[in-house]
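A single protein chain has been omitted from the complex, and every remaining protein chain is retained in its original position.
For clarity, chains are labelled A, B, C, D and E in written order, and residue numbers in each chain start from 1.
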Amino acid sequence: MKRLDLILSERELQKVLQVIDAAGAPGYSVMRHVTGKGPHGAVSESMDFSSLGANAHVIVFCEQETLVKLRDGIQPLLRYYGGVAFVSEATPL
Amino acid sequence: MKRLDLILSERELQKVLQVIDAAGAPGYSVMRHVTGKGPHGAVSESMDFSSLGANAHVIVFCEQETLVKLRDGIQPLLRYYGGVAFVSEATPL
Amino acid sequence: MKRLDLILSERELQKVLQVIDAAGAPGYSVMRHVTGKGPHGAVSESMDFSSLGANAHVIVFCEQETLVKLRDGIQPLLRYYGGVAFVSEATPL
Amino acid sequence: METSLVLQNLLSPPVLFFFLGVLAVLLGSDLEIPSPLPKLFSLYLLLAIGFKGGVELAHSGLGGQVLPTILAAVAMSLVVPLYSFLLLRTRLDLFNAAAIAATYGSISAVTFITAQSFLGVVGLPFDGFMVAALALMESPAIIIGLLLVKLAGPQKRPDSGAMGWGSVLREAFLNSSVFLLVGSLVIGVLVASFSPQGVEKMLPFTDKLFYGALSFFLLDMGIVAAQRLGDLRRAGPLLIAFAVLMPVLNALIGVTIARGLGLNQGDALLFMVLCASASYIAVPAAMRMTVPEANPSLYISTSLGVTFPFNIIVGIPIYMLLVKQLIPAG
Amino acid sequence: METSLVLQNLLSPPVLFFFLGVLAVLLGSDLEIPSPLPKLFSLYLLLAIGFKGGVELAHSGLGGQVLPTILAAVAMSLVVPLYSFLLLRTRLDLFNAAAIAATYGSISAVTFITAQSFLGVVGLPFDGFMVAALALMESPAIIIGLLLVKLAGPQKRPDSGAMGWGSVLREAFLNSSVFLLVGSLVIGVLVASFSPQGVEKMLPFTDKLFYGALSFFLLDMGIVAAQRLGDLRRAGPLLIAFAVLMPVLNALIGVTIARGLGLNQGDALLFMVLCASASYIAVPAAMRMTVPEANPSLYISTSLGVTFPFNIIVGIPIYMLLVKQLIPAG
Partner (left out) sequence: METSLVLQNLLSPPVLFFFLGVLAVLLGSDLEIPSPLPKLFSLYLLLAIGFKGGVELAHSGLGGQVLPTILAAVAMSLVVPLYSFLLLRTRLDLFNAAAIAATYGSISAVTFITAQSFLGVVGLPFDGFMVAALALMESPAIIIGLLLVKLAGPQKRPDSGAMGWGSVLREAFLNSSVFLLVGSLVIGVLVASFSPQGVEKMLPFTDKLFYGALSFFLLDMGIVAAQRLGDLRRAGPLLIAFAVLMPVLNALIGVTIARGLGLNQGDALLFMVLCASASYIAVPAAMRMTVPEANPSLYISTSLGVTFPFNIIVGIPIYMLLVKQLIPAG
């Protein structure tokens, strides 16, 4: 199995989750309130009172085939809005 | 070293942590307020005002031997209540 | 690419982020409100009303070269204050 | 007069803010009350209602209608799940039938509070001991629910630690909402009896903020209830019908008992609301842990997505009309 | 008298707590109001100001100056972004110019609230319909901002779902702050018209806590604004000058219009503040989604790091001086 880690702005979270659903992934997990820094600058929680939000961390455990489908949907979003996506190996316990 | 990622309902968190303690793991980390989707449906934070809670993400860095012990305690819980558990390789920095 | 997972007390977070910045990492992500247990005992969120805080989980995706620089800055902090740091492989999606 | 009662309820701030929350979801607004703010309001409401109920209980004492009313309330929380179960079992598997039955035997504190506010608006008094009835109706239904599973269920069910009676009783009597409500009630009794200045100093907190905090919380409940509407499709029309008709049936039984007990109009309405409301806090949490085989989206979406809105929007004024017919005025 | 007005504003609790927040950052204190507590205060302030505005609107009705004032307010929210854009475009690329222009066409509810508190202190009345103007000025600027990008921008811009008009309109009219403000306003009107006891019961929540909650929220705003100061270096002196001078220009236009409309002194000040303030809640969130090419640190740090402090610290009393000169007293 593969493990996909996605970190991106909370604002784009819904779109990404739709892509994950559409790709037929068996499930996903989301952690919100993630802060960080990347090519587009720093993201903090201090604007949380507005709807600007912080980042979200999405984890998907899935097969290689699903990953291929995910790539096509997610890469354009990350390129346009920012964020990172990395894959690693994972074995069920 | 190995890295174990567990994602399961906050309601079962105490039981899982007891198993981890009992298996002699050197430590663990817990992130609560995790939302997600899996075979049992979607889990959101919207019922957080009740004690239903959301999911938790548990990370354990440990030796292969510990992992074997962990498996026996954790798999029945995941099978009965739901949740996922994946193992990957990890090297100390 | 490499993936570095750091888990340490929120109190030392600023110092660690400065080290990461100084090492020239392309970015990082931070999750706060992490609880856990390690050689120094249990860390809960119950003292959150004080400034004692809980733990933070830092993820850095970077090249092997950056990792080498990170090691020198981070290891003394972890040795003195506690916390764990593990590296694994990660491929961009 | 009938439409006026319904309108008075519909146009009260708590109910209007509930609608606003529903509307936010239906229109696709990104309005949300982020966690744990709803928990702040829910803890506050339980603490305030418990404390005030305790203060009033200290003044009225345990004589007269108090004990019979409380006993009748507990009896209803034992009986309602039984006949609900028999009815549900014709359509659902054992686990889901037991979990939903337990949900309807228990109560919804927020529905009760909304009914109290409604009584405030229509100017009818009610007694503090009704809060004690509220507090004592949460636990029994949980135990009945699990007994049903144990007695009617498969014998080879994994009976791990979570399933032991110890943790069931803890779940039933010590879950956070029961515990905080009962604890605040006892504190209210003690303070009112022994240090009346303490009551004085708590009132601005427990009284003045109450209505606003209820409105704020119902804004969130509207959002949450509307998010559950999708689940209702899966629940199907029969379960939706159950979620509307069972409260009405229970309210009818409730008003009959209230009449028999000789309760005044205010207390009778509250008694009906206790019978008619379904739990979406304590019971779902307990069922999730003790009966994981049941599908939470079924018992939560019926109680929270149908019965709760039904009760606070049209149920309460309808029950009031019944009260006016059947219960002699003050 | 002039210094006295400035001092009276500077020494009011809300502004002093704003300073305290700024000081915390400048001195390196670890004081923070952890998320989501600031959201609690911001939701509360919107709900309270909307509800109270609605109640007053129900009493005053829609006659007289109400409609002309609201129309003038909406017109300002359409025109301000246009001339701001032309000015900014001389220095900035299309995307940043459009995003900042939209920010200045919209309003800051907290600046408005601070101005209301200031009027309370100096003892000048104002009307509830100004809250309606506030609510209606948030959305148009968002649409103008995006129209500018669409009309003046490259044709080959990816026009994915997010960019469709559907989601733009939703962002403009249903974003959480506009939705909660308008919703509470409508609830205020309904409750005041049909169940006046409801108003009575909400008042302790919406009125008595208001000033304290505003002070608490401004403590956080001081922290957040001061954290933005670093970004200002990147923004450069011209953008900083814009963030001070544009509000003053808009306030001047505002006071002229207010005079033309025959507003009283209190409403005139609020009208000026609406024109002079810039959004740091609804518009940045909308721009982040619909114009991701623009740099958020530019439009947030100008509106939140410069214009907001300028307005609440010296802007409001200065505008008051202008009002005293140009608007005949009640």
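The rule is short, and it goes like this: a contact is a pair of C-beta atoms (placed from the backbone, for glycine too) under 8 Å apart; a residue touches a chain by one contact, two chains touch by 3 or more.
Model, not experiment: these values are computed from the prediction.
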| item | value |
| --- | --- |
| Touched by the hidden chain, restricted to displayed chains | C, D, E |
| Omitted-chain contact residue, chosen from D:5, D:22 or D:47 | D:47 |
| Option touching the unshown chain, where D:28, D:64, D:125 or D:204 are the choices | D:204 |
| Touch with the omitted chain, as defined above, among E:85, E:104 or E:216 | E:216 |
| Contact set of subunit C toward the excluded chain (per top definition) | 9, 11, 15, 33, 41, 44-53, 76, 80-82 |
| For subunit D, the residues touching the chain missing from this view | 35-36, 39-40, 43-44, 47, 51, 170, 174-176, 179-180, 183-184, 187, 190-191, 194-195, 197-198, 201-202, 204-206, 208-209 |
| In subunit E, positions touching the absent partner | 7-8, 11-13, 16-17, 20, 23-24, 27-37, 40, 117, 120-121, 204, 208-209, 211-213, 215-216, 219 |
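We adopt the following convention: only the chains that are shown with their structure count from here on.
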| item | value |
| --- | --- |
| Smallest number of contact steps required from subunit A to reach subunit D | 2 |
| Greatest separation from subunit C - chain, by CA centre | D |
| Highest-count interface - the chain pair sharing the most C-beta contacts | D-E |
| Equivalent interface positions on subunit A and subunit B, same or different at half | different |
| Rounded Å distance, subunit D centre to subunit E centre (Cα mean) | 41 |
| Approximate Å spacing (C-alpha centroids) for the pair subunit B, subunit D | 33 |
| Residue numbers of subunit C (touch at least two other chains) | 31, 33, 88-89 |
| Junction residues of subunit E - those touching two or more other chains | 35-36, 39, 175-176 |
| Interchain contacts (touch definition) - all pairs | A-B, A-C, A-E, B-C, B-D, D-E |
